[in-house]
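Can you keep this structure in mind? I'll have questions shortly.
Shown here: the complex without one of its protein chains, the others still in place.
Here is chain A:
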């Protein structure tokens, strides 16, 4: 139980740090850090830089989610697939260990 207790303390500290972040940045939408990096690039290059792949073949092989909802769905799917695999094998190992 010791490991879980330490983890719980760190998790609580993490959540507390998030609330501190909310208080410290009241106007923030908590957008992605990569989006912020885009702003830094724009600042450094004076807004001159444009993605060079905009009209290339690259974008045609990719599937762009039609909106935020579909994007959340795909992210949830990614987490779910991973969680199923994690749970399945931990359960498998545990069951095997108990039957030995």
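What we mean here is this: a contact is a pair of C-beta atoms (placed from the backbone, for glycine too) under 8 Å apart; a residue touches a chain by one contact, two chains touch by 3 or more; residues count from 1.
FYI, contacts and distances are computed from a predicted model.
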Among "Putative cobalt transport protein CbiM", "CRISPR-associated exonuclease Cas4", "Methanol--corrinoid protein MtaC" or "2-oxoacid ferredoxin oxidoreductase", go ahead and choose the protein name stored in UniProt for the chain not displayed.
"Putative cobalt transport protein CbiM"
Can you name the residues of chain A that touch the chain not displayed here?
2-4, 6-7, 10-11, 14, 17-18, 20-22, 24-25, 28, 30-38, 40-41, 43-45, 49, 51-54, 58-59, 61-65, 71, 74-76, 78-79, 81-86, 89-90, 92-94, 97
